[in-house]
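Sending over a structure as structure tokens; questions will come in a sec.
Every protein chain of the complex appears in place save one, which is left out.
Right after this comes chain A.
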């Protein structure tokens, strides 16, 4: 699941918190070069917190300066192989619950949120 880049809310409350999740792990071929290129785009602490809330403790607290292959593999696992199939994502700011079903998050805003 592409957690970090999609998680947001119109009111800058980030990241969304997961609840009632059903996880699926789908092995994906490793492309560590791709993962590495993506590093500058990640909000590290948000990613680590989210991964931990999903029960994955493999990521270090601080973003490493020098990455080992094992660390990159752990990151690959979180970003590319860990899928939330069912569950909810809740905005910490406004409380909006975005449901996920069959792995597809529904992130439509409700009517009263559109104009804001």
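Methods note: a residue touches a chain if its C-beta (ideal position, glycine included) is under 8 Å from a C-beta of that chain, and two chains touch if they have at least 3 such contacts; residues count from 1.
Convention: contacts and distances are computed from a predicted model.
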{"item": "Omitted chain (choose from \"Magnesium transporter\", \"Cytochrome c oxidase subunit 3\", \"Beta-adaptin-like protein\" or \"tRNA (guanine(10)-N(2))-methyltransferase\") - UniProt protein name", "value": "\"tRNA (guanine(10)-N(2))-methyltransferase\""}
{"item": "Contact footprint on chain A, counting only the chain that is left out", "value": "1-2, 4-10, 14, 26-29, 31, 33-34, 37-38, 41, 43, 80, 86, 97, 99, 101-112, 114-116"}
